[in-house]
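Below is the structure I would like to discuss, written out as structure tokens.
A single protein chain has been omitted; all remaining protein chains appear in their positions.
Chain IDs A and B follow the sequence of writing; residue 1 opens each chain.
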Amino acid sequence: MWNVIVGEILLVIGAIFLFLGSLGIFRLPDVYNRLQAGTKCTTLGAFSTVLGVGFIEPHWMVKSLLVGVFLLLTNPVSAHAIGRASYRIGVKLWKGSVVDKLGEYREGKNA
Amino acid sequence: MKVSKWLYTVLVLLLLWLFLTGSTSMEEVIAGIVVSVLIALFASDIFTEKGLKNLTPKKIVCAILYIPYLFWEMIKANLDVAYRVLHPKMPIRPGIVMVKTRMKSDLGKLMVASSITLTPGTFTLEVDGDTFFIHWINVKAEDVEGASEQIPGKFEKCLLRFLD
Partner (left out) sequence: MSAQVSGLIWIVYFMLVTAGIFLLALRFIFGPTASDRVVAVDGMTTVTTALLVILALFFRRVIYIDVALVYAVLAFIAVLAIARYLEGGL
């Protein structure tokens, strides 16, 4: 029975992190900060969920871990793609940002 | 060289097949071998650069030890984001910093960039050669050396042992 208890705890942790990720996407001020919260929290939330399901039904562990590993490999890549595209089409940084090395670098290249 | 690349591709594909089907019956395994051999004939050149040299025991041990370290960093990252999101005033101080990486191969750069994205407060925004531009939610060092020390430095120590 211990595996069901561990699985339930992992499921609740996953749900909390999925909610926090969504709250972060809703609350934070600009695209880049939203991507920070979105990528990290939803990835760990989904991975924790998948691991919890694997603990509750041990036969499914391998297959559900495959889903988790796939999310772990692809989520950073899609976040990077969205971030790069938004910077290239000129989405502004939040007004409280302190430094923008990429803007300086691109200006230096064009000049 | 060609045979080593081909064998490496077959091994990885066969492992993936076994995970996906989740059974060890004879027919499934034979079908998997046939499909992986056929795919490896066409795709081994773009699949891997070094072939079987990736599979020395030391590299495998380092790769396995890297996983718990990455998970620990991910948990810290999530608690950090949770603190910033739930705090009523949102204590963020974002900015984009420039860092240099020591990794040479494409796979190494991919792993460093993904690890940076999954760990506390940073994510990779743009890559140009060996220069990464990183969005940092709470900027602690604005110059290149300080940021390189703090962000990719700690992963590279581990990653350099089993990639490149």
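Criterion: contacts are C-beta pairs under 8 Å (C-beta built on N, C-alpha and C of every residue); 3 or more make two chains touch, one makes a residue touch a chain.
It should be emphasised that the depicted structure is a prediction, and the values quoted were computed from it without experimental measurement.
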Contact list for the unshown chain, restricted to visible chains: A
Hidden partner interface residues of subunit A, rising order: 1, 3-4, 7-8, 11-12, 14-16, 18-19, 21-23, 25-26, 31, 34-35, 38, 42-43, 45-46, 49-50, 53, 56-57, 59-60, 63-64, 66-67, 70-71, 74-75, 77-79, 81-82, 84-86, 88-89, 91
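Rule of thumb we're sticking to: only the chains that are shown with their structure count from here on.
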Subunit A-subunit B separation of Cα centroids, rounded to whole Å: 15
Subunit A contact footprint on subunit B (complex, rising order): 19-20, 22, 74-75, 77-78, 81-82, 84-86, 90, 92-98, 113-114, 117-118, 121-126, 128, 131, 133, 135, 137, 139, 142
Subunit B-facing residues of subunit A, complex: 17, 20-21, 23-24, 27-30, 32-33, 35-37, 39-41, 43-44, 62-63, 66, 72-73, 75-77, 79-80, 83-84, 87, 93-94, 96-103, 105
